[in-house]
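Shown here: the complex without one of its protein chains, the others still in place.
Note that the chains are named A and B in the order they appear, and that numbering of residues resets to 1 at the start of each chain.
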Amino acid sequence: MKSFFIATVLAAGCTAFASADQPVLTVYTYDSFVTEWGPGPAVEGAFEDACECDLKFVAAGDGAALLARIQIEGERTRADVVLGLDTNLTARAAATQMFAPHGVSADWDLPIGWDDPLFLPYDWGYFAFVYDTRRLASPPDSFGALAQSNTSIVIQDPRSSTPGLGLLLWVRHVHGDEAASVWKELSDNIVTVTAGWSEAYGMFLDEHVDMVLSYTTSPAYHLIAEGDETKKAAAFVEGHYMQVEVAAKLKTTDQPELADRFLEFIASDEFQAVIPTTNWMYPARIPAVGLPAGFDNLVQPSTSRLYSSREAAEIRDVALAEWLEALSK
Amino acid sequence: MLRLEEVRISRQEFRIDANFELCPGSRTALIGPSGGGKSSLLAAVAGFLRVQSGRVSIEGRPMEGVSPGERPLSIVFQDNNLFPHMTAWQNVGLGINSSLRLASDDRIRVDRALKKVGLGAHAGKRPGQLSGGQQSRVALARILVQRRPWILLDEPFAALGPALRTEMLELVGACCNETDAGLVMVTHDPRDAISICEQTVVVANGHAGYPVKTTELFANPPSDLSTYLGPNWKYGG
Partner (left out) sequence: MIRLASAASFALVLVLSLGTMCAVALRADFVAGIEASDWAALKFTITQALFSSVFSCVLAVPVARAIARRRFPGRSFLITILGAPFILPTIVAITGLLSIYGPAGLLGRVASFAGFAAPQVYGLPGVVLAHVFLNLPLATRLVLQGWLAIPSERLQTAASLGFRPFDLFVHVEWPMLRQVLPGAHVVIFLVCLSSFAVALIMGGGPRATTVELAIYQSFMFEFDLGRAARLALLQFILGIIAAVVAWRLVLPADFGAGLDRPPERWDSQGLGHKLLDWLVIAAVSTFLLLPMAMVIVDGLDAIGQLPTSVFEAALRSVLVSLASVLLMLLLALPIAIAVSRTSLASAALAEGVGLLMISASPMVLGLGLYLLVFPYLDPVMLALAVTALVNAATSLPFALRALIPALREIEANFGPLADSLNVTGVARFRMLVFPRARRSMGFAMGLTAALSMGDLGVIVLFGSTDSPTLPLMLYRLMGAYRIEQAGSAALLLLLLSLFLFWLFDRGGRVNAAT
C-alpha cells in the first residue's frame, strides 16, 4: 500500500543504465511524481523510447520548494524542465525571468481557459480533506464545522508545498479578510505541518490523524488500485479550491530541443493517459481512452474556487503572514 | 672558555648577577640555597632563559640568539631527561641526530656508549622499564655521544640514594674525561661539589661569586655560604 507514495528519492538509479553518449534531459519535480507507482517510470519509459535520450527526474522536495530550489541554483541549475508548479506560483516563477515560452498549443480540457505562454498545464484537481469512513462517520462539511469539531488534521506548509499553499488561498477565497480568525480557530485541529505531501499522507494512512489535506481525486487511488472504498474526500459546502499543475522550460537549458519535445509530449495522449491512475489527478486533456472508471463518482465541488495567478501572487504574502501568525500562537 | 660577562637575569621575584669565566675542561659546582638562582643561571647558559643584560659566550662565540640545541653543550635536567615513548637506544641516538637518522658508525657509537654506562643489555627498553639509576645512565650515555665541549648538570641525581649518587658522579667524571669536556653542575649538596669539582661558585643573595677552589672554599666558608651550610658543617666530616 505504502508503495503508492514511496518516493524513489534518488534519481541516480534512473540514469544508471543510460549510455554515456545520449543527451540527458533533467527534469526537476516533486517527490511523489517519481515514486515507483507515480507517473515517473511510465513517463520516462515512454519518452525515452521516442527521444533516444536519457530522461532524468530529480526529486527536489514538494512543489513550492521546487521554485526555491531553482532560484538557489540560479543560472547554473542543471534543470532543463521544471514539472510541478501550479497557478498559485506561476506569477512568482515568471518574475524570476528564468523560464522560457513553451510554444505548445492544445485543446485543453481544463475548467478554465489557458493562455499562459510560459507554463504548460499537465493536470488539475480540487483540494480536499480526505478521511477514512471507518474512523470518521460524518466529516465536517466546512472550515467552520472543522474548527468547531475535534477532528485532527495534518496539513502541508504553504511555503514548501503546493497543497499547503492551495489551502491557504482556499481559506482566503472563502473567508476573505476573516481568514486570519478562521486559521486561529483551526489551529488546535492541526496536529502538525509537514514540508511535503508524502509525509502528511503517510501520517494519515498510519492513522495518526483523522483527515489529511489532499485532493478530491485521492480516493480514486484507493478505489482503483486497492479496491478500498473507505477513503473519501470531505465535500465542503463552500466549495473547493482548484489546482492546475504546470511544467516549464528553463531559459538556461542546454537541451532546448529536447525540452521542447518533452513539453509537447506532456500534451500528448500518451502522457495524459498515464496521469489519472498514477498522479491521481484529472488530466489536462482527456485522452482518447477517456477517464478511468472510479473517477465518475468523486466529489464534485458545488463551487469551484481559484485565484488568477496574479491575484494569488498578490494575496500570498498577506495570507502567509496571517497563517504564520495564527499558527505560531 | 665559558664566559659570563656582567650577566643579569631577572624573573618575577628575583634577580641574579654573574660575572665569571670557566676554563675549558674545568669542573665547576654551582652551590647555594634553593631559590637562589643556581638553576636559572644554568638555564641562561643553556639558552632556556634570556639574559636581561650582559652576555654569555662560549669559546669566544656569543650565545645571544643561539638556540639551546645549537650551543656547544649538553645538559642533564633534574627529571624528564628521557622521552618515555622511546627506547634507551633511541634516546641516546637523539644525541647524534635529532631525527634519528643514523649512519652505521653512528649506531656503533650509540651501542658503545650504552655499553660504557653499563646498559648494553637494556638498549631496547623504554624508560618506564628502567630504574632511576639506569635512566640517569641513559642520559649520561647520550652525553657521551653528543661530544660537546661543555656538560651542564642541573641536580640530576637528587632523587637517587647516596650510594647510587656517588656511583653516578664517578660516571660523570669518567664521561668528562672521555670527551675532554668541561662540567658545570648545579647542586645543593657540598659533598657532590667536593667529590668531582675542583672549583665552586657560590650563588646566593642575587649574586654569583667567582669560582673558588672547592677544597679551600669549604675549609673556610665565607659568611653567605656558612649560613647555607649551617652551624654543624665541618669540612671532611
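Here is the rule we use: contacts are C-beta pairs under 8 Å (C-beta built on N, C-alpha and C of every residue); 3 or more make two chains touch, one makes a residue touch a chain.
Nothing here was measured: the structure is a model prediction, and the numbers come from that model.
Determine which one of A:130, A:195, A:267 or A:319 touches the chain that has been left out.
With A:130, A:195, A:267 or A:319 as choices, the missing chain is touched by A:195.
Please pick, from A:43, A:59, A:82 or A:234, the residue that touches the omitted chain in the full complex.
Only one listed residue reaches the unshown chain, and that is A:59.
State which residues belonging to subunit B touch the missing partner chain.
Against the left-out chain, subunit B lists 46-48, 67-70, 74-75, 77, 80-86, 94-95, 98-100, 126, 128, 142.
Quickly run down the residues of subunit A that touch the omitted chain.
2, 5-7, 9-13, 31, 35, 58-61, 64-65, 67-69, 71-74, 76, 157, 159-160, 187, 190-196, 198-199, 201-203, 206, 208, 321, 323-325, 327-329
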